[in-house]
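All protein chains of the complex are present and in place, except for one that has been dropped.
Now for chain A:
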Amino acid sequence: MSGAKRSTEAQPGDAPSTSYSVDELVVSRLAAELADDDQVLNGLSSFVPVCAIELARRTHAPGLVWVAGGTGVSPSHPRMTASTFEWPLWDSALMYVDVATELWDWVADPRRFRTFFAGAAQLDAFGNANISVVGDYHRPRVRLSGTAGLADMSVLDKRIVYVVTDHDPRTLVERVDFRSGVGFLDGYGERARRGLGGGPALVVTNLAVFDFAPSSQRMRLRTVHAGHTVDDVLAATGFVPVIADDVTVTPAPTVAQVALLRDEIDPEGYRRRGFPAR
């Protein structure tokens, strides 16, 4: 892939932005998880992931192959609309793929599509995700949309990066009502004992960033977004996470990243959907 060569010298746009919003911080943090030699696809209503994918393609990962809307490979002019599955996102693609006959075959290969961004109605301390039901499965208190591809993707040998736009104790819970997305199950190696590779790697919320502690596999607080404290984060979390010894401040997006997002990738601001109004 012949991406534009970037100078290795520091550019003015590489400076940290001093006026960014939380959605831009989250997008920037997600973009950093995408590698130039990887492939990625986006799910439904995935405005933040789509922005992160496009930001990565336009900065450090020009070689990243994106199956936009699960349909169009590497569109040259993806256009953000109220859908992350409809044609404005993918009609400038190199190739169309068929979900039934092609896409899941490509995804089945552990060398490919190594990182996947997902959201969840509930996410628990061990990275299990619920997008199915609250309450009893057969007679639910709340019927949610359903697992779609997450019950496949989260079982495969992938890094799942969860995006939480409304970090509160109802979303981040000790134990999900239903495991639609498979995390570390009950932790302490249970996932590996079941023969499953991969798993949840990172959780990026509107307050903080977590990874998973190596032995317990419980969620571990790594960075807190500027303007919030560790105590804020703990109060908003429905379980007691592991706290890293060196909790730092989440790096700010760069001046250039913020400009790209606002001026070119998502001028209408679809990425702000789902974040609490401030």
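Everything below uses one rule, namely that contacts are C-beta pairs under 8 Å (C-beta built on N, C-alpha and C of every residue); 3 or more make two chains touch, one makes a residue touch a chain; residues count from 1.
Everything that follows uses one rule, which is that contacts and distances are computed from a predicted model.
Participant: UniProt name of the unshown chain, from "CoA transferase subunit A", "5-oxoprolinase subunit PxpB", "ABC transporter domain-containing protein" or "ATP-binding cassette domain-containing protein"?
Facilitator: According to UniProt, the chain not displayed is called "CoA transferase subunit A".
Participant: Looking at the full complex, which residue from A:S28, A:S74, A:S132 or A:Q257 touches the chain that isn't shown here?
Facilitator: Considering the complete complex, A:S132 is the one touching the chain left out.
Participant: Among A:P62, A:P140, A:G238 or A:P251, which one touches the chain that has been omitted from the display?
Facilitator: Only one of A:P62, A:P140, A:G238 or A:P251 touches the chain omitted from view, namely A:P140.
Participant: Touching the left-out chain: which of A:W104, A:Y188 or A:F239?
Facilitator: Of the listed residues, the one touching the omitted chain is A:W104.
Participant: Can you list, in ascending order, the chain A residues touching the missing chain?
Facilitator: 44-45, 71-72, 82-87, 90-91, 96-101, 104, 108, 132, 137-152, 154-156, 178-182, 185, 191, 194-196, 273
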